[in-house]
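Selected chains only, in their assembly positions.
Should a chain be cited, it is by its letter among A, B, C and D, assigned in written order, with residues numbered from 1 in that chain.
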Amino acid sequence: MDPDSNPKPGAQPAATPGQANTDGAAADAASTCIEIGDFNAWYGDYQAIHQLSLSVPRNQVTAFIGPSGCGKSTLLKWINRMNDIVPNAHAKGTLTLKEDESGQEVDVLSPSTDAVALRRRIGIVFQKPNPFPKTIYQNVAFGPRLHLNASRGEMDELVEWALKKAALWDEVKDRLHQSALGLSGGQQQRLCIARAIAIGPNILLMDEPCSALDPASTSRVEDLIFELREQYSIVIVTHSMQQASRVSDRTAFFYQGRLIESGATEQIFTMPREQRTEDYVSGKFG
Amino acid sequence: MSIPIALERDDSVAEAAKARRRKQLSGWFYLLCVAIAMLSVVVLVVLLVSISVQGSSSLSGDLLTNSHSELQPEQAGMWSAILGTLFICGVCALAALPLGIGTAVFLEEFKPQRPELRWLRRVIPLGERNWEHICTLLYKGTRWMHGFVQLNISNLAGVPSIVYGLLGLSLFVYMFNAFGQITVNESAGWEWGGVQHYYQVLSLERGQVVLIPQGERTETTLTVDEPMMALLPSGEEVELALWTPGTPKPKSKELRQRTVRAGAKGGRYSRKDWYYFRLPFGRSFLAAGLTLALVILPVVIIASQEALRSVPPSMREASLGLGATTWQTTRNVCLPAAIPGIMTGAILSMGRAIGEAAPILVILGAAIAKNSGPKHLMDDAVTMPVLIYNWAGRQQEVYQELAAAAIIVLLVTLLLINSLAIYLRHRLSQN
Amino acid sequence: MMKAMSQPAALTNRRFKSTDRAVLAERAVVSVLASCALATVLITAGIILMLVTQSWHFFESEYVSPGEFFSGTQWTALQAKEIEDARFGIWPLLSGTLRVTVIAMLIALPLGLVTAIYLSEFASKRVRSILKPTLEIIAGIPTVVLGYFAILVISPGLQFFSGGAFDTFNATSAGIAVGILCLPMVCSLSEDALQAVPRSLREGAYGLGCTPFETAVKVVVPAALSGIISAFLLAFSRAIGETMVVALAAGTRATATLDPRDQSQTMTGFIVEMIKSENEFGTVQYYSLYGVAMTLFVITFGMTVVGQIVRRRYRESYQ
Amino acid sequence: GSSSTTSTTDADGSPAAESSLTGDIQINGSSTVLPIGNAIKEQFDAEFPNVNITVGGAGTGNGFKDFADKTTDISEASRPIKAGEWEACKASGVEFVELPVAYDGLTIVIHPENDWVKQLTVDQLKAIFVGSEAANKWSEVDPSWPDREIKIFAPGVGSGTYDYFHEVLAKKDKAALREDMTLNEDDNVLVQGVAGNKDSIGFFGVAYYEENKDKLQAVPVVNPDSGEAVLPNKETIASGEYAPFSRPLFIYVNAESLNKAQVQAFVEYFLENVPETAEKVGYVRLPEEVMARSVANLDALKTGSHFVDADGESRSGSVVDIFTDENLISE
């Protein structure tokens, strides 16, 4: 797939501006990988997300944008149930993971869904690179060791594969057994990506993966996202409009816990349907 | 909008004066701070110097190798107290550390989550809404429990150690009398392992005895009026010989050793191996160690909690995000990262245990005339602080000096332990 | 690069471990850890059970009336030969405890707080590197040693400077020693509270032209007040429960005076005396120690609860 | 007797092998006797290193309590057993052998700088120590003495010393000792207390005074019979001149425990060595005849007390007079 290719077919259905919230749901069901409907999330009594509906397409990059505190991270964390560990966090609505094209579905929010198994299928990368204070090798092998019965050789192969995939192999192959904390910020972030893909997820969630990085590292990570799109469905939260327009196929704009608008990235940035979207992407606030 | 008078008024002289006053005040305050902060250094120095002056003359090899002496205080030492402290703190560590760290891990890492109840749900058809209610209730319940345990720990941290001593007395020493009392001539109600009962009878050889295994008999006393089989303390089995007073005693040493006076009485003697175990524990070092464990448990818990709390949440998120369970996260990520802090806390709390005297006084009493360390689990012991307490309470100059010398030993021990903590903290936090 | 793009064997053959084992291990671990936590609750339950049952022997006695216990000004459990003569009014012990504690607090609170301010706001790295270990060492000094220090140095010192107005055993020297004991605790907890005040508040104060003194006293300390108060409360309950120092240095006469030069038996001091005297185990006098222990426990429990309330109600809410 | 087995000289004259005697001995009781007990324990330890002896000094009354509870083998006492304590022993089936071991002079001590008290009569002592209206100031005892508060230090109520003092001063009047004294089971604390304050007075066994002569001053007590002021010392105590505060010290041995080889050996060793040892730690040895009777009673295992008569009343008087076969009551 060409990194510069444009939104998938069916990504831009006709929708009236008033129905912005349901617009995402209209994305082609066949290529949808996460389906969110009437989703509400709370921290204690504080409602962080209101009645949100959105579908995330398969094998594309979806960007979540919006001013600080609008609930981007909250939604992201609910997708792989990371909020389980937040006291008081609870949610209502549907959040369905479509395992593969055959249509096998997982009800993410159902308490009977095994969060541990779920997280194996949905990798996550955070804003600040957070490698474990272990060696580079151990960092990458951490997940596989939990989930796979792999021989030593297989594990080596897997680590190499993941690091290559994360475009880090050449830089670290000579010091696999040195501490990961010795890497630069950008390298650490790529290591976190390698670590996430080493468990073989289908979906990759990234919460402002570049905001702590310098320009050079940022562009390397962005290149990487282009490449990974071939195999993974990616959701990326970003505070940089430029980044969103550079890397994503589709964009969803959040404001105060609500989805204001979502659609093909080009459309959102060039002819948004909502005034607030326009104000935001043009830098009037945020 | 006009500028307010207060700002506009040209009051530079008064304002400058005010600024000067403020700066002076700040300066004085700084000096006060320095003076007061140095005060604590001064106190420490005075304390150390006065104790060193008192104790230096009694610091000698004797102090470390001998035990308390009433007759020759000049040669008195604290060997048995050092051993006693060592054993008691060993027990204390073995009990308090796992329990404390376990509790801390539970409180910090296993915060309540919405329960899954997967299988229950499949079995009992209640409807989604009801289950949601039940889950919410359970969740609130567990949160309440967590809060309660946490409050309970803060409370335990405030309980005076002497109250723990009283608890230890009821709980470990007497065990609420559930197993009867320990008396000097009957065997304790519940004992296991490592104990053999004999009758011990004095033989004709001075200071030597023969042992007669007790067998079935439960009487506390045996009267030797016929020859029988006996054991020498070496374990050798021999035929007892009897000697009637008035007849000449046997000449050979070997024979005298297995000869007893006709009609001699033997009292029960129980040979205890180190693992001899009995309920209730009585005034034993085991009871003392466990009581100390109660005292330091809150300290261990709170220190471990601090250590776990200082592990960045991002580490936890990273691990969970890779699909690790909470326990896998704890074991592979949180505990390794928190180990320096936990170790430091553990070592510092052991320092506290070493210095505790009040609960030991309650459990073991104030007796110090013991010249060895504990020989079995149910043996009693002397500890350094109790020895110091006793010596310091005496009026004879020589004991005062001994107390000071013992304090020096104790402080040096603590200092070593603290340095160990600092070293470990340093070492472990490096890699 | 081509090789890297094809998934490695370990991933493609998808031999994923079943999560069941991990879940089982998780359950087992949770049960073990939960029982550890439960054990701490049982300890409290044990303390309460022990105190209630044992002090029941005391309060049920015909010679003891709860009314007199809480209001009486004579405590002669160790003095009275016959039970008929014994008076069980807690106030002498309370006043003894109070005298020692107040003196200790008069020393520990101001000195501890000022030292904490110094450490958190002014001290250079070098000074910290001296002061912190010093305080840690003082914090680690066994209480027996401080008791000894009280008899060896403080008490003679007081007698010397007062011309003999102090008893050999007196509330003041014990109080000073307990104060020294509590100082590091007050200091380190207050320092934690001060450190927790966000930098932004200090910057705000400096930005308005505050001197360091004004920043510390007008902004940082008020902002950290709840933490400081709970440090004070903790120190207070530590002082109330302190045993060995008072057993060595405060004397053994229980009198309901407020004279700090006098002997002063505290609640803990009485318990030690009674334990040491093993005053005929099973007598009312003996069980009176559990009545005292109960009072002590209730007081320290109260302090903890008050501390929790303070912390909860006035939790620093700077954002 | 089996004293041959524990004699210090070996029949062969060869150096003794380390003793194989083992076991525990639990001792508790009088703090007055404690120094003797500790001293003998120490000597015994050197010869029988495997015997594990615990000596407590909780006071005579507490000692008897433990004794009746069968948690001690030997109880040390600075006064004879009382009828009530004996009852407790009988109730739990404890029989004992009563063994006087030394003399003590109960010593009244004051601060060395106290220059007003030259001597004290029994009545003056009563004025200081007895009853709730006792003198609070020195001037209330004698107008020529200073108008300052008296600070009183005394052994705890569980102690035989307290009992003995009470018996001598207050028993006849059915009065109690005053309650606002500083009481402590630990005589060392009393020494410290008296030594620390000019206006203080206290009392305890002569041994503690002997050890702290430089810090304390003993007060001569006026003998009620002769009218002479007498200081406690070896001679005056042994002769009974130091009256009414001379008293015998005892050990009581559980008869059943005596069957235990280690207890048997220890008690024999005790009686054999106590005269010298008692003197070494500041007490006074008993007359030969009394010691001889002690040894004889032990050998013959004569249980019971000499000091309680058939009606349960305590006998008072000199040990030599009371500690006789006629006075032994076993039931």
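Following the convention adopted for this analysis, a contact is a pair of C-beta atoms (placed from the backbone, for glycine too) under 8 Å apart; a residue touches a chain by one contact, two chains touch by 3 or more.
Because the structure is a prediction, the values reported are computed rather than measured.
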Chain copy counts across the complete structure file, not just the copies drawn: A x2, B x1, C x1, D x1
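Here, only the chains that are shown with their structure count from here on.
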Chain ID, smallest distance between chain and overall C-alpha centroids: B
Distance between chain centroids, defined by C-alpha means - subunit A, subunit D (Å): 87
Interchain centroid distance [CA atoms averaged], subunit B/subunit D, Å: 36
Chain centre separation in whole Å, for subunit C relative to subunit A (CA means): 50
Junction residues of subunit B, two or more chains touched: 325-326, 328, 365-366, 393
Where subunit D touches two or more other chains, by residue: 69, 186, 189, 192, 195
Touching residues (chain side subunit D, partner subunit B) in the complex: 2, 4-7, 10-12, 16-24, 26, 35, 38-39, 41-43, 45, 47-48, 52-57, 69-73, 186, 188-189, 191-192, 195, 211-212, 215, 254, 256-265, 280-281
Sites on subunit C touched by subunit D in the complex: 74, 76, 78-82, 85, 87, 151, 155, 159, 164, 167-169, 251-253, 255, 263, 273, 276-281
Contacting residues of subunit C [partner subunit A, same complex]: 1, 3-5, 7-11, 14-17, 19, 22-23
